[in-house]
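Removed from the display is one protein chain of the complex; every other protein chain stays in position.
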Amino acid sequence: MNEWLYVLLFMVVGAIIPIGAIAAGFIFGPKKPNPVKRETYECGIEPVGEAWVQFKAQYYIFALVFLVFDVEAVFLFPWAVKLGALGIYAVVEGIIFVSILVVGLIYAWRKGMLEWV
Amino acid sequence: MIPLSWYLTFAAALFSIGLFGALSRRNMVAILLGVELMLNAVNVNLVAFWRYGDVAQMAGQVFAIIVFAVAAAEVAVGLALVISVYRRHNTVIAEELDLMKW
Amino acid sequence: MTTEQIIFLIVAGATLASGLLVVTSRNLIHAALWLVATLFGVAIVYTLLNAGFMAVVQVVVYIGAIAILFIFAVMLTRKDMRDSGAQLNSNWWAGALMAVLTFGGLFAMLRTWGGMSKTAAEIPAGFDQIAELGAQLTSPEAYVLPFEVASVLLLAAMVGAVYLAFNKK
Partner (left out) sequence: MNFWNDPLKVAAEWLEGVFVGWGMNEIASHVLVVFLGVFLLVLILMVIDIFLVWIERKVVARFQDRIGPNRLGPFGLVQPFADIIKLIIKEDTTPDGADKVVYNLAPVLSMMSVLMVWAVVPIAPVMLSVDLNVGALFLIATGAIGTLSIIMAGWSSNNKFALIGGFRQVAIMVAFEVPMLATLMIPTIFSGSMNMNAIITAQDGLWFFVLSPLGALIFLIAAIAELGRAPFDLAEGESELVAGYSTEYSGMKFGMFYAGELLHALTFGGIWSILFFGGYRFFGLEQVSPFLAILIFLAKALLGYWVIMWVKYTMLRIRIDQMLVFNWVFLTPLAFALMLVTALMNALLKDASPWLYGLGMFLSNVVVGWIAIEIARSVSRKEREKVEGVHQVAEAHH
């Protein structure tokens, strides 16, 4: 049997438990909404404007660098699994692989993109 | 056991949906979403061919991983382009970028 | 019909439905979240294909990174929360026609191909996919060049994207 079926069961149970808890809160809790209560919280004063705020492009850069290293890890995990059986050449390949990417990290850092301006 | 045709049909349908998205949406980010769907459809095909061919030959999975890398690069540069265009022209609608048209 | 086939049909149906919602949602954040659902469905399809590593990678790369990148990009390029105006361009019917024709063409082509109804052989016991993948990715006879080129590609993408997102006017 496919072992992922068990993971699926974990997912189902992992969803049932919080849904049940939230449902219990929904059933037993009072429901007396009023316009002031439904206002979004802004430290007690009336909300000003929309929730949309101008974001820094830095957020994009963080996600971008993460994406690149994430994909890198996808390549490196099979490499790490097999490493014990491979010779020193595989280690050298890995070092080349990582150092090429570190150049990118250094570039982003030198450009001041990793700082929170 | 699921026949190979099911996977290929599924991938073809996903690819067509992505194609529709890439051709018909006005927002550039949405166009990239469509491209993502198309790349995923290709990956489904690659992995399916790996499974239904010679399993010891990992070519299908290796190609799929390369496609992951390509998809990541495509999204990173594509969205950076969108952000750059938005800063210069204050729009993300593909049709409004008609500087090269006459 | 076996249980596996039923699971596949449900997953495939849900995946395609959320795929349709990706390309038709007015709200781009919703579209990105539907993309997450679609990609998760594709990950389940990978597990049905016994490619567990691909499924996990799909979740890690697409949901963990690419979807987040999309949401950040949407937040960075919007003037207000609400979406106004048409989401589809004036030639959307041509796009739809192209999509239907592509699907029809692919389907017709695949039907005439001999290998369609092929069924998969059992995966030999003790076959470690990930170790095999690692061996082939680093073997000079196999895919070591794509392995290193992928690194260069990612470097190029990172440098290019950092430059594009940050060039001051």
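Labels A, B and C are assigned to the chains in the order they are written; within every chain, residues are numbered from 1.
Basically, a residue touches a chain if its C-beta (ideal position, glycine included) is under 8 Å from a C-beta of that chain, and two chains touch if they have at least 3 such contacts.
These numbers come from a predicted model, not from an experiment.
Here is the thing to keep in mind: the chain we left out touches A, C in the whole complex. In the full complex, subunit C touches the omitted chain through residues 3, 29-30, 33, 36, 52-53, 56-57, 59-60, 63-65, 67-68, 71-72, 75, 81, 128-131. For subunit A, the list of residues touching the undisplayed chain reads 1, 3, 5-7, 9-15, 17-19, 21-22, 24-26, 28-33, 35, 37-43, 47, 51-53, 55, 58-59, 62-63, 65-66, 69-70, 73, 76-77, 80-88, 90-91, 94-95, 98, 102, 105, 108-109, 114-116.
We adopt the following convention: only the chains that are shown with their structure count from here on.
Counting C-beta pairs in contact, the pair that comes out ahead of the other among A-B and A-C is A-C. Between the CA-based centres of subunit B and subunit C the separation comes to 6 Å, rounded to the whole angstrom. Distance between chain centres (mean CA atoms), subunit A to subunit B: 21 Å. Centres computed as Cα averages put subunit A at a distance of 18 Å from subunit C. With touch defined as above, residues shared between interfaces to two or more other chains in subunit B number as follows: 65, 68-69, 72, 75-76, 79-80, 83. Counting only residues that touch two or more partner chains, subunit A has 57, 60, 64, 67-68, 70-71, 74-75. Touching subunit B in their complex are the following residues of subunit A: 57, 60, 64, 67-68, 70-71, 74-75.
Residues 4, 44, 47-48, 50, 52-53, 55, 57, 60-61, 64-66, 68-69, 72-73, 75-76, 78, 80-81, 128, 130-131, 133-135, 137-138, 140, 144, 147-148, 150-152, 154-155, 157-159, 161-163, 165-166 of subunit C are the ones that touch subunit A when the two sit in their complex. Those residues of subunit C that touch subunit B in the shared complex are 2, 4-5, 8, 12, 15-16, 19-20, 22-23, 28, 31-32, 35, 38-39, 42, 45-46, 48-51, 53-54, 57-58, 61-62, 65-66, 69-70, 73-74, 76-78, 85-89, 91-92, 94-96, 98-100, 102-103, 106-107, 110, 115-121, 123-124, 127, 129, 132-133, 136-137, 142-143, 146, 150, 153-154, 156-158, 160-162, 164-165, 167, 169.
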